[in-house]
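Every protein chain of the complex appears in place save one, which is left out.
Residue numbering begins at 1 within each chain, and the chains themselves are lettered A and B in the order written.
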Amino acid sequence: MREVYWPLILVAILAFGFGIGTIVISKLVGPKRPDPSKLSPYECGVEPVGDARKPFFIHYYMIALLFLVFDIEVIFLYPWALKFKEMGSFAFWEMAVFIVIFLGIFLYAYVKGVLEWE
Amino acid sequence: MGIFESLKARFGEAIGDAREFRGEETIYVSKEYLKNICLWLRDVKGFNFLVDLCGVDRGVGKTDRFEVVYLLRNMDTREQVRLKVRIRDGERVDTVSDVWPTANWHEREVYDMFGIEFEGHSNLERLYLPDDYEGFPLRKDYPVRGDTNRIFYEGGAKTKYKPKRNDTTILNMGPQHPSTHGVLRVILELEGETIVDACPIVGYLHRGTEKLAEQKTYFQVLPLTDRLDYLAPPSNNLAYILAVEKLLGIEPPARAKYIRVIMTELARIASHLIWLGTHAMDIGAATVFLYTFREREYIYELWEMVAGARFHQSYFRIGGVKEDLPEEFIPALKKFVDTFPRKIDEYEGLLTNNKIWRVRTEGVAVLSKEDAIRYGVTGPILRGSGVKWDLRKAYPYSGYEEFRFEIPVGEVGDTFSRYLVRLEEMRQSREILKQAVEKLPDGPIKFEPGKYSFPDPEEVKGSRANIEALIHQFKQVIEGVKPPVGEVYQAVEAPKGELGFYIVSDGSEKPYRMRIRSPSLINLQALPLLVRGHKVADVVTAIGSIDIVLGEVDK
Partner (left out) sequence: MLETVILTIAKIIIFFAVLMFFVAYGTYAERKVAGGIQDRIGPLHCGPFGLLQPLADGLKLFFKEDITVAKSDKPTYYIAPILAVVPAILVIAVIPVDENIMITDLNIALLYFLAVSSLSVYAIMLGGWAGNSKYPLLGGLRSASQFISYELVLGLSIVCVAMLVGSFSLRDVVLYQKDMWMVFKQPIAFICYMIAAIAELNRAPFDLPEAESELVGGYHTEYSSMKFAMFFLGEYANMVVSSAIATCLFLGGWYAPFSILPFIPGFIWFLIKTFLIFFFMLWIRWTYPRVRFDQLMGMSWKVLMPVVLLNILVTGFIVTFGR
């Protein structure tokens, strides 16, 4: 059954159907007794101060950028991993250079303090 | 030369007279020179520790209606001195919160309860009561039932906190939060997950114990004290009973002292067990909690044998304890003493060398030695910061001088040091228990029963009934004990720190003023210091590591 993709569609239908169905059913059978304090967001029993949706410090912003770069680079590893056996030592050295550069960037980021977010 | 003489020599007219009662020195000082006197005492005389600061209302008609009472301690020489400032209604006193930072909350409490204002205080707001509360409850003319027209206060709904920066997020932690150990509220100012500042808000469990105590006879106050640190009621009972005994000038028999030590050391272990379980759970290790509750349950069974109650025992009496130990108690206690070290090893096996536990506690929430003293922190936190200070050694009470035990001291002052200190304290408590079981003397368990406490029920209405006991019983019910006019401060080393009772007697059967120096409250004041610059997760670690119990924080 190699290269058969259509069962995935069936599985996807099942997955979404299950998810949506469950929520709809529970919406239908559950009681509904809303009141203002029940519907207010949780903040440990007192009225929330300000809105939660406002600019928020994300200290790991630089790490997120690093992740984007690395994630794209890692994609090169996947095809290589499949075929490098057949391509002999050249492919290995090729990728070794790539990974060393990779580690170099990593080291640079490390020294620059990107991974220390304080 | 005593403190009084040197003060007199230095400040002359600013020093009023001095009084001594039960070995405690009280010096009246004038309010103009108060701050200078405090600074001089701190810097020259080494009174580095402000134990307590409270107010007393001397009565509506008096000319100098209020007293502000400062209890200072020199931790090196163990000298203590009480300063008093008398002021008229509406007069202001200089703040000492810049001399001892711990005075900050004390002064807020005095303002909250008496309406005495402190000149130069950085944020003089009510400590316990809501901002819109009217009246000052501990004034003698304030009705006991409060303002009956306003029975419901939206207490604490407003934010007292003003952000330091405008680009930060305000996150409210508590009062309904699983890791604030009760109804503590902490307002966190966050930059991402980093704490810019933290502001603890207390008072959600305030019951006015100090006001209630003024309406009860000395014996009736005892059950109120159970509700302070409800994880270690015998410690509270002991502190209160010792204060009353000091006021009366009596001493319980040796056997009673030993029984008291056994009960309070069990309380220390029980309290530390809860601390360990909840602290570990706050950091995410859920299993230790169940293990510690297993041993705590055993302690509760022991208590039940002795006192009949598991939780709020009120077992101690003025001049002794209620009943003698039952037969099955000592073997059960021996069994506990024998098995307990293995249990501690078990907890340690789960935590002490666990890599994650170490990174979560080492270097987190560090409190330096100097800050610990400046902020009036006591108990395992003070010892965790490297100060070898334990009231059981410094001012031995209830026969503690007869026991051999060590004071564990931490080095770094971080959460891990405090963790190690408390674990070692449990071992030392077990050591004390072991000695107490071996050396437990025989003899009476009450000092002059009938005179200071209820007579034996058998003598009142049983086979040995006699008229004398009946009269005693009657007198006890009607008026209880009547100590002489005076004032005492008595502190014990409770599991959380220095628990002190300051009782002013006017010679009647009820305390004129009872002040509770609760360790949790004062230790909690150091929280912002511990968490600034750390992460949200560390707030939970710090609160757990301070080991607060809200019954005591809010009194």
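Criterion: a residue touches a chain if its C-beta (ideal position, glycine included) is under 8 Å from a C-beta of that chain, and two chains touch if they have at least 3 such contacts.
In this text the structure is predicted, and so the values were computed from the model without any measurement.
Student: Which one, B:73, B:139 or B:177, makes contact with the chain that was left out?
Tutor: Candidates B:73, B:139 or B:177; residue touching the omitted chain: B:177.
Student: Considering the whole complex rather than only what is displayed, give the residues of chain A touching the chain that is not shown.
Tutor: Contacting residues on chain A, toward the hidden partner: 1-5, 7-8, 10-12, 14-16, 18-20, 22-23, 25-27, 29-34, 36, 38-44, 48, 51-53, 56, 58-60, 63-64, 66-67, 70-71, 74, 77-78, 81-85, 88-89, 91-92, 95-96, 99, 102-103, 106, 110, 115, 117-118.
Student: If you put the missing chain back, which residues of chain B would it touch?
Tutor: 169, 171-172, 177-179, 193, 280-287, 289-291, 294, 350-351, 354, 356-357, 359-360, 535-540
The rule is simple: only the chains that are shown with their structure count from here on.
Student: Which residues of chain A touch chain B in the complex?
Tutor: Chain A reaches chain B through residues 43-50, 54-59, 118.
Student: What residues on chain B touch chain A, complex-wise?
Tutor: Answer in residue numbers: 156-157, 159, 167, 169-177, 185, 190-194.
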